[in-house]
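Heads up, one of the protein chains got dropped from this complex, but the rest are sitting where they should.
And then chain A:
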Amino acid sequence: MNFFNRAIRSVTRQKSKSLILFAVIFVLGNILAGSVIIQQSTQNVEKTTKEQMGAIATVGIDWSDTKRQKEMESMTNADYSALTEKIIQKIAASPYVKNYDYSEQTGFESKLLKPYDPVADKKAEDKKLTDNEVDGGFSNTYMPIRGVQDPKMMDIALGKIKLAEGSVFTADDVKKGTNVVLISKKFADKNGFHVGDEMTIDQSTQGLDDADNAESQPENTKSFDTKVKIIGTYDVLEAVQKKSGQSGKASSDSVVYAAAFPGGSGQEAFDFDNYNTIYMPNKAVHQMTQGFRQMLMADYPEMMAGMSVEDAEAASKPYYTPIFQLKSVDDLEKFKADTKPMLPKFFSVMASIDEFDNIAGQFNKLSKIAKAVIIAAVLLSIVLILLVILLFMRDRKRELGIYLSLGDKKSNVILQIMVEVLTVAIIALVISLITGKFLGSFASEAFLSSDNSESVNGGMMSGSMMSSSAMFSTGVAVDATTIAANYAVSFTPFYIVTYLLAGLGTVIVSVLLSTLYIFKLKPKKILLG
């Protein structure tokens, strides 16, 4: 009848005491399990979402930074130095970079080309309507042009698009700046183009005219035409469409989103860009934009009035937007730190996951609350379990005195208490592992739904702004809904191990603290007093 056997008999034969201890540990265990699982789920959602957002970074001027905006306003030409190809290539030599490209980007209003409108045209395709019968979905007609330096094309590497017909660019095309383009299959179909056809990019002055000017007529608009050869068509990949669709639906429902993007959903603009982007070599883009600029300078001298020679010279140089695909999301911070010293003034590294904290504000809040609850639950558990054990030990003072008077070692008496409490605790913790998961699900759902409505009513942007990855054109739009879809309260080995360790650790600390009472016990006073 050693301490272990005594402990087991004590647990099984003193049922009311065991039940009280079980109830206390079970209740506290549920709070602890719920907060551990919430904390873990928020960590998982961050990891999953950041992986979805991709390990993508760019270098540019962060216009969303108000401090930077003020600096830029007082900037002189002498202060400004451009992000040159040389700097981009130096950055790309970083060991963290897997793939990179840089792009001169522009866009144009066309009178000749019809953009593919993903919303309206999809409707038309489904109902077999003609163009005239279709309600205009998204009214944008500004078609983006994206320069390419890497002939293999970054957007293909990122899984945003895939080649449908024809071929991608050759190294020679990129080097010489040949007027060749890659367009989306939908855009080609809409305009009746095929691979090998010639297409005219008409950079028109439409939109540059003063809209309020009555004399300004559409027929007065001019255009700078560039004839290009279509060498290939691409499909927008399903994963991108699916993500766009998913986040677009949720975003459209949001009051905040409607305020942020009046007249149309930002998601629609994102989809529009996906289908209407014209890819062509950087050099060709530059030649085309310069041609258009020179036409403007000749035809609209008033637009260029006041422009200094330096400004004009700066405008004639290409402005590149680089994009770096890193080997891992975990490398982003190191990449940022290494890159910072190489950057021209006012430039900074912006990563796809930078927006995570803004978008996932409610999850971060939930994570912080869960962390606080874990700490509070652990401390509360230590105190409450300690008090219950002390109360029971006071009640069993005579029994403990008997063991000590028989000469039992204090360590054995402590071990008996430890076994008794741990036996009850393990049962309570294992059951609360399951019930705590449901409590965690319920609590986080209640929190997220209340926080969502607060965001909408309060006008907070964090809940529904699209992530920078959409802005980066990395092909993956991640918003609060996507993050919410990634949020799942589920059993994971990590949760089970973390919770049981935290739970048992708490119980062990309580028992060890309570053993101070055993050291104070005086069998003479108890048994002979």
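Here is the rule we use: a contact is a pair of C-beta atoms (placed from the backbone, for glycine too) under 8 Å apart; a residue touches a chain by one contact, two chains touch by 3 or more; residues count from 1.
By our rule, contacts and distances are computed from a predicted model.
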* Structure fact -> Should one name the undisplayed chain from "MarR family transcriptional regulator", "ABC transporter ATP-binding protein", "Electron transfer flavoprotein subunit alpha/FixB family protein" or "Protease subunit of ATP-dependent Clp proteases" using UniProt, the answer is "ABC transporter ATP-binding protein"
* Structure fact -> Given A:84, A:200, A:328 or A:405, the residue that touches the chain left out of view is A:405
* Please give every residue of chain A in contact with the chain that is not shown. => 1-2, 6, 9-10, 13-14, 398-399, 401-409, 412, 523-524, 527-528
